[in-house]
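Yeah, one chain of the complex is gone here, protein chain that is, but the others are all in their spots.
Note that the chains take the letters A and B in the order they are written out, and that residue 1 is the start of every chain.
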Amino acid sequence: MLYEPLQASGDLQTIVDGVNLLWVLVVTFLIFFMHAGFAMLEAGQVRSKNVANQLTKNLLTWSVGVTVFFLIGAGVSSLVGGGGFSPAFDVSSQNDWVTWLFGAVFAMTAATIVSGAVAGRAKLRAYVGYTFLLAAVIYPVVTGLTWAGGHLSFGGIPFADFAGGMIVHGMGGIAGLTAAWMLGPRMDRYNDDGTANVIPGHSMTFAVLGTLILAFGWYGFNVGTAASVLTLEEGAVSLGAFAYVGRVAMTTTIAMACGAMGAAAVAWARTGKVDTLYVANGLLAGLVGITAIPHTTSWLGAFAVGGLAGGQLPLVFSFVENRLKIDDVCAVFPVHGSAGVLGTLLFPFVANGARFEAVTGVAHTTSNVVTAFVAQLIGVAVIAAWTIAATGLVWGAFKAMGQARVTPEHERDGLDVSEHGVETYPEFGEDEGVVADGGLVGDQASSDLRTDGGTVQTDNYVAAQRGDNE
Amino acid sequence: MLYEPLQASGDLQTIVDGVNLLWVLVVTFLIFFMHAGFAMLEAGQVRSKNVANQLTKNLLTWSVGVTVFFLIGAGVSSLVGGGGFSPAFDVSSQNDWVTWLFGAVFAMTAATIVSGAVAGRAKLRAYVGYTFLLAAVIYPVVTGLTWAGGHLSFGGIPFADFAGGMIVHGMGGIAGLTAAWMLGPRMDRYNDDGTANVIPGHSMTFAVLGTLILAFGWYGFNVGTAASVLTLEEGAVSLGAFAYVGRVAMTTTIAMACGAMGAAAVAWARTGKVDTLYVANGLLAGLVGITAIPHTTSWLGAFAVGGLAGGQLPLVFSFVENRLKIDDVCAVFPVHGSAGVLGTLLFPFVANGARFEAVTGVAHTTSNVVTAFVAQLIGVAVIAAWTIAATGLVWGAFKAMGQARVTPEHERDGLDVSEHGVETYPEFGEDEGVVADGGLVGDQASSDLRTDGGTVQTDNYVAAQRGDNE
Partner (left out) sequence: MLYEPLQASGDLQTIVDGVNLLWVLVVTFLIFFMHAGFAMLEAGQVRSKNVANQLTKNLLTWSVGVTVFFLIGAGVSSLVGGGGFSPAFDVSSQNDWVTWLFGAVFAMTAATIVSGAVAGRAKLRAYVGYTFLLAAVIYPVVTGLTWAGGHLSFGGIPFADFAGGMIVHGMGGIAGLTAAWMLGPRMDRYNDDGTANVIPGHSMTFAVLGTLILAFGWYGFNVGTAASVLTLEEGAVSLGAFAYVGRVAMTTTIAMACGAMGAAAVAWARTGKVDTLYVANGLLAGLVGITAIPHTTSWLGAFAVGGLAGGQLPLVFSFVENRLKIDDVCAVFPVHGSAGVLGTLLFPFVANGARFEAVTGVAHTTSNVVTAFVAQLIGVAVIAAWTIAATGLVWGAFKAMGQARVTPEHERDGLDVSEHGVETYPEFGEDEGVVADGGLVGDQASSDLRTDGGTVQTDNYVAAQRGDNE
């Protein structure tokens, strides 16, 4: 071993760069893996006749989206942010592509959320077209206004969204709700009297698998947004975002747990049963809720955010289903939309005082808390308005061209056959028993329905579902 | 680039801290992901009517358990360890929460093992209640006696358990066996003459998926327990636990592989077939076997530990099933319990000499090997006794209150409907064919059974299974 004076800053900068690159790459991989989670969560929540369609949409969301974000989206974000159009293929250093990829996995998360809302009736070409525009413009405008530009603020306090509780999840959930509203519900989702039929997904196992994959990836999403392990300033190394990484990891964990328990408790209070899908989606809602604010929330605040985000899920889902009568198939609005808005707005109220000051740059006083809340409100309102307008415009245009929705025949037969020419489970499925005994049709179909409010219109559903098979 | 003297220790300490934090976070995420593995492994091994129940228990194990461990459990561990009640919400630095979360994922692994043993008949509230107590007291007492306190030793040699072969897996496996024994077997699991019916799980694919997710996470579990990449002592940096991390990675890999081969060989010798589920569970048993000792075992020792841990699986499973007549649904005792005990006890016999000395602090002599073995025996006995007593007491109390087990009707119909109000696979399932032809019932039900010893009581099983459907 040699003992000679270290070439201090040069070596230190290299060590800092290497360690930070390593960390960002690892969390980027974790966030990418969330696509497997979304694919399974959504596949599990749709009918078996639409599973391959859902899987294909997930594969193409990533494939088309990341390509578009490389060629166009990242440049639009920098343009809106005020840095000029700087597309991802035009980097000044090879390792800038790490930064691009880290941004891309967040962008693709926002994109893929939408696919769960429009399941079972959107045309593949419409969905892919929307994904193109989301990755090219809609999402980049949001990041240009916020992370890339910092244009949203109030009274000197900037809009705060650490890992994308509003920018990614809120945006995706609101886009999904808008698209589902534009498309209209799946056939037989609502009866003539306006009551809803529940069309359960085909596999709770895949849905829960997806949930747990997402939770795993979410540690990358939230904790990984603390992207600088080390920083070098004035010749001295210090922990960068890792100075508070323990708080991020703790609040993410607690909010996730309380989200699951909150949804379970509300479901149990309403029905006496602990619906597995509410527990799973509640866990995710807890994660969404904390995503904007894991670096500032106190431990008690994490309990509150998680519990509220989970608890609102069954209520908002019911509101969307029964009041708005929007067929948000995979519950993306209560999971990503309202939970994301909730956590973003709660920022000043649940923040640890010292962390509030570190992030906002102002003292933790009542008046500054109110100012920060207004900044959050403005940010949420601007992002929501832009997302609704852009999404509504795009799907409205598709609709006007007759390209938004598959034909009723295709919808009834399932999108797997009509759009993809495949059967997801060629050896299983409801058709087997049906042929053997005409009388079984009603039994079988009714077991496909769960009442939600006591009103199941089996005959109506069966007639439409089986239509030309009889 | 600047060339100035480095502020040595300050910068070095920061680099050491940052790199170690990074590593601990990554492996913590991997260990968390094991919950997806347990969920799939257990879901695959239960009947389709109980899958959602199993999934819900897994989601709630994490959610309830980690919350309780935050509020109570970590404090109990420090209290028993001798450091006073120091709960996790009361930290001296934000980044202490990383240490807490690293401990929490081990705690939740112990907790979730139990759910596989009590599948198919435990009340959800009983299971959640037990999880609460396990996370609050039962497991923290074990860690308080060992990792947190070092109270278990003999002749100056401490009880050695690197990553929780006994503390986590042995404890969980023994707790599962105790709870399954208290609950009694599932209906139709045993015939009147005491012979056992095999009730196969509903999906080998999910079971193997879970196995491979667990193996992936286990690299975090074992290799990650080598938690210090770097250390700084007296102004000089050295590799911390990473000085022997290669050994940990190698022994974990070899034991896993030999576990699968050992179980496959024994299964093949007994039946002439290579039962997939034994291979999968054998792989896990090999991992459990090495978990206490991956940092000390020689490469030849890893072959022995893995082979024995895998090879004992079919034998111990059969013993539990046919002699003890305990219905350990997902084989958690042979996988986690006996394999964990085995590896823990083998420590002094399979250790590399230099590593034995580094860990025990004494020379690698025959007499010290014997002393170390006694220390291991004492540790295993204390942990087992405490686990059996506490678990038996809790489930005994539930039983006395009539809250341990669901009603026979609910058990027959499946816990998914009765406890959760859901169907896991509303479009598939055995009910389809059954209605079409009464004569099919016998055929169908008999295909649900596998003989184990040649005695299948089809009629008995069918009668109970179908009871009020006919």
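FYI, contacts are C-beta pairs under 8 Å (C-beta built on N, C-alpha and C of every residue); 3 or more make two chains touch, one makes a residue touch a chain.
All values reported here derive from a predicted model rather than from experimental measurement.
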Sort through B:98, B:180, B:208 or B:266 and give me the one touching the missing partner chain. B:208
Which of B:229, B:288, B:308 or B:422 touches the missing chain? It is B:229
Contacts of chain B with the absent chain, listed as residue ranges: 5-13, 15, 19, 22-23, 26, 30, 47-48, 200, 202-205, 208-209, 211-213, 215-216, 219-220, 223, 229-230, 235-239, 242-247, 249-250, 253-254, 256-261, 264, 271, 273-277, 279-280, 283, 299-300, 303, 428-430, 432-433, 436-437, 440, 443-444, 447-448, 450
List every residue of chain A that touches the chain not included in the displayed model. 1-8, 10-11, 14-15, 17-19, 21-22, 25-26, 28-29, 32-33, 35-36, 39-40, 43, 51-53, 55-56, 58-60, 62-64, 66-67, 70, 88-89, 91, 93-101, 104, 124, 203, 206, 209, 416, 419-428, 431-433, 435-437
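Here, only the chains that are shown with their structure count from here on.
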On C-alpha atoms alone, could you tell me the rotation angle mapping chain A onto chain B? Nearest 5 degrees is fine. 120
For chain A paired with chain B, centre-to-centre distance based on mean C-alpha positions, whole Å: 32
